[in-house]
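Of the protein chains in this complex, one is absent; all others appear in place.
Here is chain A:
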Amino acid sequence: MSTPTVETHSAALDAAEAGSVQLISVTFRIRRFNPEEHPDPVWVDYQLEMDPKERVLDALNKIKWEQDGTLTYRRSCAHGICGSDAMRINGRNRLACKTLIKDVNPEKPITIEAIKGLAVLKDLIVDMDPFFQAYKDVMPFLITSGNEPTRERLQSQADRERFDDTTKCILCAACTSSCPVFWNDGQYFGPAAIVNAHRFIFDSRDEGAEQRLEVLNDREGVWRCRTTFNCSEACPRGIEVTKAIQEVKRALVTRRF
């Protein structure tokens, strides 16, 4: 049983929505690669009618669901937490689920390609094994000695603050795959692994800092960083990645952490 008030309300809502949503025509130029069909990657253009306030991930979904089901990419939570959908959008590493179309100049074709420095398996999907190997190699877990305490391990607010920035990492690989040193030398640990080492090195509850610093002191460790700041710029979580790397360097030189 509809009352007049409800009708007018929904009509007003409809009008407001119709007024606010202005679809524009956007071209997405996606670098596609299918090794089973052709050894070379190909740029493919897709034309879409999109609300510029929608995200790039919405556009990818629209392409996959409505135009071309063979388009392949990773995405899980779609809200900037799982770190699955890092990709190179208009030449910069971003999360597709955190990038609004209006922010990447929809007047020109928006280019989307896989992140660099890792083997592309298909379309936007890369082989993340080397990335996670570097992550494992810095031992990203609490190392302690002695008996397990019967209650939680307490820590002062200041001690927690010390490594707060690097706890934000979601392992999306946007930083590591924006690093020019990593592009040429996949043996380099890369910013993400160093950030996650930093998270434990400066944790007052952890006792494995020496071991981690030893690992990062080696040939492919922090000394290969050229402070180009690509990583800090790429991080979708706003972590000051280069600063974290510099802090690890300083800890190695002064042996204070």
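The criterion applied here is as follows: contacts are C-beta pairs under 8 Å (C-beta built on N, C-alpha and C of every residue); 3 or more make two chains touch, one makes a residue touch a chain; residues count from 1.
Convention: contacts and distances are computed from a predicted model.
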| item | value |
| --- | --- |
| Listed names "ABC transporter permease", "Succinate dehydrogenase hydrophobic membrane anchor subunit", "Sigma-70 family RNA polymerase sigma factor" or "NADH-quinone oxidoreductase subunit H", matching UniProt entry of the absent chain | "Succinate dehydrogenase hydrophobic membrane anchor subunit" |
| Absent-chain contact - pick from A:G80, A:G208, A:G221 or A:P236 | A:G221 |
| Contacts of chain A with the absent chain, listed as residue ranges | 29, 31-32, 34-47, 67-70, 116-121, 127, 129-130, 133-134, 137, 180-181, 183-187, 214-215, 217-221, 223-224, 226, 249, 252-253 |
